[in-house]
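The complex is shown incomplete by one protein chain, all other protein chains being positioned as in the whole.
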Amino acid sequence: MSAALLVEVLRHPAGAARLNAVGWNGLLAAAKAERLTGALAFRLEGQPVPGAAGPVLADARADAAREAQQALWEADRAAAALHGSGVRPVLLKGAAYVAARLAAGQGRFIGDLDILVPRDALDDVEARLMAAGWEWAKPDPYDDAYYRRWMHELPPMIHAERDRMIDVHHTILPLTARPTPDAAALIADAVDIGGGLSVLSPEDRVVHAVAHLLADGDLQGGLRNLWDIHCLLADVDPARLEARAVRHGLLAHVRQARRLAAGLYGAGSRLTPWDRIIVARFLARDGWGRETRKALVFAFYLRSHWLRMPPLMLARHLWTKWRKGHRPA
Amino acid sequence: MRHALTLRIGPATFRIGSAWRAPLAQIAHLYAAYPRVEGAIADFTVRLQPTNMLRRWVRPSIFITGDHGLADAAPMSLAHGLLAAEMGMNLQMALGWRRHLLLHASSVEKDGRALVMTGESGSGKSTLAALLGERGWRLMGDEFALLDLECGAILPFPRLVSLKNGAIDVVADAVGEARMGPLLRATAKGDIRHMIPRDGAVSRMDEGATPRLLLFPRFGHRAEERAVGQGEVFMRLTQASTNYVAAGEAGFRALTRFVADVPARAVDFSSGDEAIAMVERLWDERA
Partner (left out) sequence: MQQGFGTVDAQKTYRRDPADRVTPCTLEDLTLLYHHASGQTHMVISPVPELLACMADGVAMTAGDLHDCLARDYDLGPRDAAEAEIAAHLDALASLGLVRPA
């Protein structure tokens, strides 16, 4: 299982010296599939690597640097669009890690720009972004109604000229999810980083990453999200983190994420049977970068929707999705 | 995966895995003269996998993916497995190659200087490169030309030449059956047949050349030639490059240098012989 190998090398980079070519091919394929190539390349800096692996890792570092640059630019553009509105957007996930120069940002794959704004400012934010050149990415009335009614974000927008997506959140979990994080507290305690932008407090960064991983997701990209959490945990005080997790109704999730992060990337921890199932889901990736354990992966896809929606809504949503030809990847 | 092989083309190494034997057997046959690098650490992994479990046997259909893939890529019939493998490699290059500026262009070399030809599919750039490769030029590639980010040289990527429809017979007549792959009928792009480049194209595939002339060929028009302004050349080359944005400032510097240094002409032609005469004349005028 090459995902296990990837985890092992992220934990102990020196261990890469023992890999043969088959091992390296599996490691690189898993890292690419999990979007962890950049993080792997940073972890392996200074380690001896075979000649043929060096350029692949150098490419990954250069890609990460460019993505960081572009993410900062998108953040700058969003700040410029919202200048004068009284809203100071809170950067989330990759852009936040890069903007705040966190270890979690090193080599991180960054796709869309995610920002958090107060819910009562949504209409104004939407109008200002549209005026600055963003437009709706998917003109699908079902998806649009679904987003506005049930989700924690506006439907995705894309900038007409730069072709980059922005997700505007007003909280960090869908409104249908059982835990209801305190969005006002997230925004109130955000840290100003200049340029009209802010990031979540260190504890809230962990809580958000955990919410994204365990309470919301189907664990797609789970190894990457857990790597974020592992890196973010280095900046927080455990007692303050617990208090914050209680406030957002995510204490059990935060504790579980700490066990998983320590178990996979850290010094080890005692895993519960449910933790072990999640680990099996995380590590379902073979030496060609293919997802294995299809039944387990599908079970988590269903579960992710179950967590967010009452059963009847779930049936309706999946039916609508499937008729449109969507399948879990 | 069940079947696998590792292949090097120019600077890039591909590990190709397949759920079926046939596509890789064809690849192994057609790439027999290329360096065999079984067991090497590859730059890219390509996977030819069933669209679902049943599709391995029942009306088999291939989903092309790998390190880089397109979620909405249309599946292909197993009868077109060779094309699927080629497309899988092209996909990795187009989406993942970072060590050169990648231009969607064919290129040929003479006396250490390169002629680069770029245009849409159907422009005739592949056919022209294939024919020139049989007439005293060295074929460097029919699909991708690699522009070195530091020294400005064009580097070869001499994969099999992919010929479509009317071009198939023209080239098959020129090179002979022994160097032609199987005819793939009724693919999404019509009939396709692959051609094995000459020995020199493969044995010298690590040898670059200084670009000296850029052409925008257009097949199917009355013979005509015109100069192309540098601004238009720059625009067209950024559109012909899949990694211009990813290459950042280095890409900007390499491409502006190429545009400033290399004269460009648009050439229309209605037959291969006409095109070759135009190319040779333009080349000699630059001598």
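By letter and in written order, the chains are A and B; residue numbering begins at 1 in each of them.
In this text, a residue touches a chain if its C-beta (ideal position, glycine included) is under 8 Å from a C-beta of that chain, and two chains touch if they have at least 3 such contacts.
These figures come from a predicted structure and were not determined experimentally.
Among B:Ser203, B:Gln230 or B:Ser270, the one in contact with the hidden chain is B:Gln230. Among B:Leu213, B:Val259 or B:Met278, only B:Val259 touches the chain that is left out of the view. Contact with the chain that does not appear here is found for just one residue of A:Ala14, A:Ala80 or A:Ala280, A:Ala80.
Mapped onto chain B, contacts with the missing chain fall at residues 229-231, 234-235, 238, 245, 248-249, 252-253, 256, 259-260. Contact between chain A and the unshown chain involves residues 66, 69-70, 72-73, 76-77, 80, 83, 132-133, 162.
Methods note: only the chains that are shown with their structure count from here on.
Centre to centre, using the average C-alpha position, chain A and chain B are separated by 37 Å.
By the touch rule above, chain B contacts chain A in their complex via residues 1, 13, 15, 17, 39-43, 45, 47, 49, 66-68, 71, 96, 98-99, 246, 248.
On the chain A side of its complex with chain B, the touching residues are 21-22, 24-25, 28-29, 32-33, 50, 52-53, 55-56, 59, 62-63, 66, 288-290, 329.
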